[in-house]
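Every protein chain of the complex appears in place save one, which is left out.
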Amino acid sequence: MTRLKSPAALERARKRILSQRDPHKPCVTVCSGTGCHSYGCDKVSAAFVNELSRNGLQGKVDVRRTGCHGFCERGPVIVIVPEEICYLRVKPEDVPEIVSTTLVGKRLVDRLLYEDSNGEKIAHEGDIPFYKRQMRIVLASNRLLDPKSIDDYIALGGYSALAKALFKMSPEQVLEEVKRANLRGRGGGGFPAGVKWETTRNAPGATKYVIVNADEGDPGAFMDRSLLEGNPHSILEGLIIGAYAIGSHEGYVYVRQEYPLAVENLSVALIQARECGLLGKDILGSGFDFDVIIHRGAGAFISGESSALMTAIEGVVGEPRPKYIHTAVSGIRGQPSNLNNVETWANVPLIINRGSDWFTSIGTAGSKGTKIFALVGKVNNTGLVEVPMGMTLREIIYDIGGGIRQGKKFKAVQTGGPSGGCIPESLLDLPVDFDELTKVGSMMGSGGMIVMDEDNCMVDIARYFTNFLSDESCGKCVSCRVGIGQMIKILDRICQGKGKQGDIELLEELCEVVRDVSLCALGKTAPNPVLSTIRHFRDEYEAHIEQKRCPAGVCKALISYYIQPDKCQGCLICLRNCPVEAIAGDKGLVHIVDQNKCTKCGTCLEVCPPRFAAVTRLSGEPVPAAPPLGTKVVRPKGKQ
Amino acid sequence: MEIKRGKRSRPNPISTPASDNPGSPASQVYHTQETNRQVVQELDRTQEIVDKYGSDKTALIQILLEIQRENRWLPRNALLYVSEKLDVPLSQVYRIATFYTAFSLTPRGRHGVCVCMGTACHVRGSPRLLDLVINALKIRPGETSPDRKVTLSTVNCLGCCALGPVLQVDSEYHGNPSAEEIKKIVSACD
Partner (left out) sequence: MKKVRLNIDGKEVESQEEMTILEAARSAGINIPTLCYHEKMAPHGGCGLCTVEISRGGRSRPVLSCIYNVEDGLVVKTQTPRVVKHRKMLMELMLASSPVLADLARQYGVEKPRFEDKVTQCVLCGRCVRYCAEVKKANAITFVGRGINRRVAFVDEAVSKGVCLDCRECFGLCPTGKIPRETDSVCFDGLTIQDVLFGAEDKQH
């Protein structure tokens, strides 16, 4: 691709690329995000290439490895365009049939289609309920383009927003447009991006920096990863537009080191953009210079905190600084620095191209546009979903997510990662909105949405997050380091059956000091998981402390596995599967769990045939005495 | 997550007598804790890595990441070299090397076994998976097996939540493996 020296050159390039592509030519798009990668999508796309070649179709059908389609539960996902036929859970062995039946024979392979709860098959991606209820605008291009191809991005209209901003708008006009759109930060803070941009622009200092925060430390969140891997140019375009509005010529992308594919695809994108004159000196002949450096993280959640991130970029250990002076005024090396999340930047080209009026038509009064969520946990349709702000949690979890797995009962949904809180069923009709979620003790956060059911213990969840934060605290503040350290000790005790009267109150007291005195957002929001679970699930805490009982049957010290002698049929299945050989018995003899050896792994309960259902999990009550070894089983009446 | 494996440290056939003073510049030998083998660290690659960044102080973390990837740990001599070449206090280098989980000051195993402890995997039972893996490997997270075959670690969110709970061995992912499957996977590592 030659260097593009003007918007007209970009347009010509776009037309040239499109003219070389037949929109009716069939193409097999294979989802190649990390999720599908773990399912073996590499082998699937290789199988397609081979099979098409074997059938002499290699020039007639394209195979394109695209970004994440979002339907992670059913990967590997392939979509045949232009018909939009969607096949799910495709294995390499299925490929010859797909080629002969669908590509050649123009018929569908039914068993690979999506099947709804009525048994109806759905062929087109857009009709599948998971996708139908979403509003995929930021993620729209993920499934259409090869992230390593700038041609694909340009063909879809890429960089036209940049051209418009550089040549048809002044920096002030770009800034105004983003302010009018009320784009709020998608990384968790929800701070108006336009206001931050303006502060940076107006702060004294000739050198200004713009930064993409791709640290995505919240466990269970992979929105930013999918965007970076799947459509790196969209983020780059947004970043350059922002740099233009702010007056910055140097940018950083801080990517966590656990995302090697994101770093790879982004690196390729930067090289391609520079070759085309879309990055570097005199972008598109506008006279505006801007370039980007990738900085890799080294395994610390705190690095996602903006001041810690900037400190790490300076090569100093990444500890947060107090936010009394905003990093927009004094950031990297004391210079004004504007940091935004990956998803925030990805929204910018859309706002510039389609206008703030369009953007504000989506969402609620206080929260405009869409939000991408990583819908995970005990939900049927795990994956990446993009919905307009204002959709209710119930709609997301049930209409898009398909409800709770294995028919279990919903218990809570956790949003906002370790800074957020748990929302119970009574609040499921809450709209997804920055302020609404904060009101109930949670927060929007970066987009992790973890669904929990009756088998999850809320005290264990609070303990999980507090443990995470204790590991990740940088350790500077007594309130955070020691405060959270003592909170986890109390929660550990409670989960081990050693909870005392007054523990809940002591936890609340610690939460206050941690929240009020800690220097940074990690400490300040650390109490949220504990406080929100105490608020909505106090009864579980009380059961653990007062009755030494774990209602969900999770906390190992509070549960016991017991084989009911009158139901056991002596089939040897649990005995053989016990990883620590804690079950005694023989064929036809009642199996007995040795409570001293048992590690509470739950394997016996899992493997006991449902028609016997002899294994039970007890909590808060003494384990009945085991029958003597060698007791014969009782066969059900009518069977010998 | 380490996909590439670093170059293995080669024992020096002409063994250099160990220096008792670890700070001595003449010392090119580092004693490991577990074995008394003398491991001679070649500094060539370290020099290349530092030169690639033009001895830029602000690239300290990036440089250390590459040295870690190359060697599967941060040898002491590499830290001394980096401190000198970048003109950064050794205290600063150690502070960074001990702050971030990507770095290890003792050699890591040839294979990385990693259990995802992200929230989605937790909710689907990763603590139990971790117990099974600890049982199979006989080491705890953060530890390396005595034969240096395997290092066990945990990570927060690999992004394969639909597979969860996830076990990662080198660059392969396994969703909710049973105790039997774990044994098979581990013994398949050389």
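A and B label the chains in the order they appear, each numbered from 1.
Here is the rule we use: a residue touches a chain if its C-beta (ideal position, glycine included) is under 8 Å from a C-beta of that chain, and two chains touch if they have at least 3 such contacts.
The shown structure was predicted, so the numbers you read here are calculated from the model rather than taken from an experiment.
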item: Touch criterion as defined above, residue of A:Ala300, A:Leu427 or A:Cys495 at the omitted chain; value: A:Ala300
item: Sole residue of A:Ser479, A:Ser532, A:Thr603 or A:Ser619 that reaches the chain not shown, by the stated touch rule; value: A:Ser479
item: Absent-chain contact - pick from A:Leu519, A:Ile534, A:Ile563 or A:Val593; value: A:Leu519
item: Contacts of chain B with the absent chain, listed as residue ranges; value: 21-23, 33, 80, 89-92, 94-95, 98-99, 105
item: Where the missing chain touches chain A, by residue; value: 300, 322, 324-325, 470-479, 481-483, 485-486, 489, 506, 509-510, 512-513, 516-519
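We adopt the following convention: only the chains that are shown with their structure count from here on.
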item: Residues of chain B defined as touching chain A within the complex; value: 1, 3, 56-62, 64-65, 88, 92, 95-96, 99-103, 117-124, 128, 131-132, 135, 155-164, 166, 173, 175, 179
item: Chain A residues touching chain B - in the complex, by the definition given at the top; value: 33-35, 38-39, 72-73, 75, 217-222, 225-226, 257-260, 295-301, 312-318, 374, 376-378, 382-383, 414, 417, 448, 450-452, 456, 461, 464-465, 468, 474, 577, 579-580, 599, 601-603
